[in-house]
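A single protein chain has been omitted; all remaining protein chains appear in their positions.
Let's look at chain A:
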Amino acid sequence: MVNTLMLIALILFSFTIVIAVYRIIRGPSKPDRVIALDMIGVNLLASIAVVSCLLETKAFMEVILILGILSFIGTIAFSKYIERGVIVERRHNR
């Protein structure tokens, strides 16, 4: 029963990821796509937590942390690129 509930949660998360992929393909502007990518990262993190409970192993906990950090940094880099056109700024008047 517990396993069935976890499977249901996993299916719901994968539905969310499919809908976010639709938004990435369809999205009219660049920020739309970045928001959908961020959402995919966050949902992947949650579904990895469910999978690691389903398999009763603690091996995937690091993956949760690393995915959280990577999706955050990716969103920040994309938004800097959209705002200014560059990611790493260089100062010329030094």
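The rule is simple: a contact is a pair of C-beta atoms (placed from the backbone, for glycine too) under 8 Å apart; a residue touches a chain by one contact, two chains touch by 3 or more; residues count from 1.
Please note the rule applied: contacts and distances are computed from a predicted model.
Missing from the rendering is one chain, named in UniProt as "Multisubunit sodium/proton antiporter, MrpG subunit" (options: "Gas vesicle synthesis protein", "Multisubunit sodium/proton antiporter, MrpG subunit", "RNA polymerase sigma factor" or "Carbohydrate ABC transporter substrate-binding protein, CUT1 family"). Touch with the hidden chain on the side of chain A covers residues 1-2, 5-6, 8-13, 15-16, 19-20, 22-23, 29-32, 34-36, 38-39, 42-43, 45-46, 49-50, 52-53, 56, 58, 61-62, 64-65, 68-69, 71-72, 75-76, 78-80, 82-83.
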